[in-house]
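I have a structure I would like to understand better, so I am pasting it below and will then ask my questions one at a time.
The excerpt is restricted to a subset of chains, each kept in its original location.
Chain lettering (A and B) follows the sequence in which the chains are written, and residue indices restart at 1 in each chain.
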């Protein structure tokens, strides 16, 4: 979707400085690879060296940047928030795929399903009985939606995502391929030398504006609901066990596991491959750093690292101390030797 | 499926104390949220505070609990094992979904397939040639069953689970959505500056009463079988490599990885995000704690923690020592100083 520099600047509320306003921009690229006809951004000073050799046609930058550093052929697109300006440009130049109103013949729609308007339902999709799908939602090829499910407006359910019965999903929710929402939680009681299954009869509730990555699993509550709050973003291959309460605007990165009955408060961040034991609370805005394993509550606003995870400052101090440890072992041997000598001399003195 | 308190008590072999036997119970809930018309359980003393403010109609408790602690409106359901009593109640009030005998038109059943009676085969399911499916088993929408597969009675294969060729599955096995059973193991030989694939021609054998979580992968043997013993329960997103021998009644929690050719003996527990190197034996009843990485054999009955994992007592002692380490570093500096002084004084004395 090519567009002139002038049109792009207007669309993104940016001011042009230098360059040719009638130049055609056909796509966006990052600063290390942008070429003629492309727009890029410079928001991190350590990438200035790339812009100096760039053949890009335009570059989003913040107000007040010294234009002299840029090659003359690059038009500057100046705006207060160049990252958001660039995002707008990318959205304009590379528009997201849209799905027209269409229900594939080769889909199966159960009894008593209620469908909004302007829906797309792809081939081999299955929608169970008593389910409701909101307006403009796209259920892509082979997505499986169980019975008694509610899905809001403007959602996108990608191929082979599976939504088990009784799940409730808000508006503007994206669920990527292979994500499994509402499978049984992992609960057993040990009786008679065997694991007896605890019935898992709850559901999953996902609020508006949530995005769920590919092959991520969110288990239904044992009783009651597992909930994902508004605006939370969950990466690929994340495991969220039964009865977790995930707050609003939470971030969970890939391969993270949250065992069960945890509370993850608003704005918390669980970095990649982190893990949370059951019945734990992660406080508001807390950060669990990559690969950390949390066994107890994490206070709001804190940063935790390690396994078992501790306050970042404590954990880092320990890490530094560990790196000195092999030397310490030698040093202590030396000290022992010196004390021996002092003791010998002392007894000699007697 | 509402029921009177009296009927529920009879069904669960519980004795009623207090409350109105003709009260209607419509569902089960946990103790923090149960309300009128609901039954709950109190098995952990630390939750007593919830029962005091609860509007629940009934509560499973153990014999001998002091009834005076409970509000008068709550009927006590007393039985020797209130957890199992409550499980029975949940099963009664929230009966599991059943599938009637039905084979969807939009399914594909290969040549020479033998089908038991009272089967459910959902739409878009595919069943390969020479496969056998036992009585009362449900192959849900889009489940893919390869060729030469045997599946026993009363199994449930959820949407988009994939069972590769030659897999053997016992009775009462549940496989959740997206689980992949029998994909190639990960084996290569490095020759001529490239990784040459070692053919993976074995299969997977799953015994009775096994449950396998969503998006879990169990690879086929390279030669011979990867086996999962009777009654073992495997959570979501678990990776079980080729030629592992998993015993009976083993528990594996989410995001755990078992590389290959391991023996996991009966009743072992692999907690969340743990990992086992290849050719390792985890002894009977041993526990590998969360996020632990095991590189050598783990003795039966032991508990291992950490990465590299060690006996829990050793690992905990080390963890405590590490937490003292930053202070230790300072203390050693101090000791060195003191020894210097003693040495100086000693040489001054000479």
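Definition applied: a residue touches a chain if its C-beta (ideal position, glycine included) is under 8 Å from a C-beta of that chain, and two chains touch if they have at least 3 such contacts.
What you are looking at is a predicted structure, and each value in this text was computed from that prediction instead of being measured.
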item: Identical protein chains across the whole complex (2 displayed); value: 3
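Here is the rule we use: only the chains that are shown with their structure count from here on.
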item: Chain centre separation in whole Å, for subunit B relative to subunit A (CA means); value: 26
item: Footprint of subunit A on subunit B - complex, ascending; value: 28-30, 33, 81, 83-84, 87, 90-91, 94, 96-97, 106, 122-124, 141-142, 158-160, 174, 176-178, 209, 211, 213-215, 231, 233, 235-237, 249, 251, 253-255, 272-273, 290-291, 307, 319, 322-323, 325-326, 328-329, 332, 335-336, 339, 342-343, 346, 349
item: Sites on subunit A touched by subunit B in the complex; value: 106, 108, 124, 126, 142, 144, 160, 162, 164-165, 178, 180, 183-184, 186, 188-189, 191, 193-199, 201, 215, 217, 219, 222-224, 237, 239, 241, 255, 257, 259, 273, 275, 277, 293, 295, 307-308, 310, 314, 317-318, 320-322, 324-325, 328, 331-332, 335, 338-339, 342, 345-346, 349
